[in-house]
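Every protein chain except one is present and positioned as in the full complex.
Right, chain A next:
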């Protein structure tokens, strides 16, 4: 049994060291907001934060994640409410099927944490998650909105 810190809570988890973190999060910890899209780190649907860094959890092993603090989409907000990125996503009607969006939101939150005022090119560089429904233009708008919201809140 290994203890893993997810969203500020300790989880006791029984899994092999080489199990991809994505499956530990989904199947063992039961947090299903993080999605499987490709299993090879290409689509970004599995994006989480590991000690604040954006990571594609399908490409990280359980063993490598021990002793680190994980944040999933479920833990992005706080008692105060939604994360500015989540609020912007809602305000800008971004989601179509919604499947890729938790990953998109985690990527956007990581971007704005490092770079509170990104240019369009900087947004493109970080937001490499796939969206087959094609919501990219709305994602741009939402990231800009979130940057503004975040600026207002601080």
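Heads up, the rule we're going with is that a residue touches a chain if its C-beta (ideal position, glycine included) is under 8 Å from a C-beta of that chain, and two chains touch if they have at least 3 such contacts; residues count from 1.
Operating definition for what follows: contacts and distances are computed from a predicted model.
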{"item": "Listed names \"Energy-coupling factor transporter transmembrane protein EcfT\", \"Nitrogen regulatory protein P-II\", \"Xanthine dehydrogenase\" or \"Replication protein\", matching UniProt entry of the absent chain", "value": "\"Xanthine dehydrogenase\""}
{"item": "Contact residue for the chain not shown (choose from A:15, A:60, A:73 or A:112)", "value": "A:73"}
{"item": "Contact partner of the left-out chain, one of A:13, A:50, A:64 or A:133", "value": "A:133"}
{"item": "Contacts of chain A with the absent chain, listed as residue ranges", "value": "26-27, 30-40, 42-43, 45, 72-74, 76-77, 82, 86-87, 89-90, 93-102, 105, 123-124, 127-128, 130-140"}
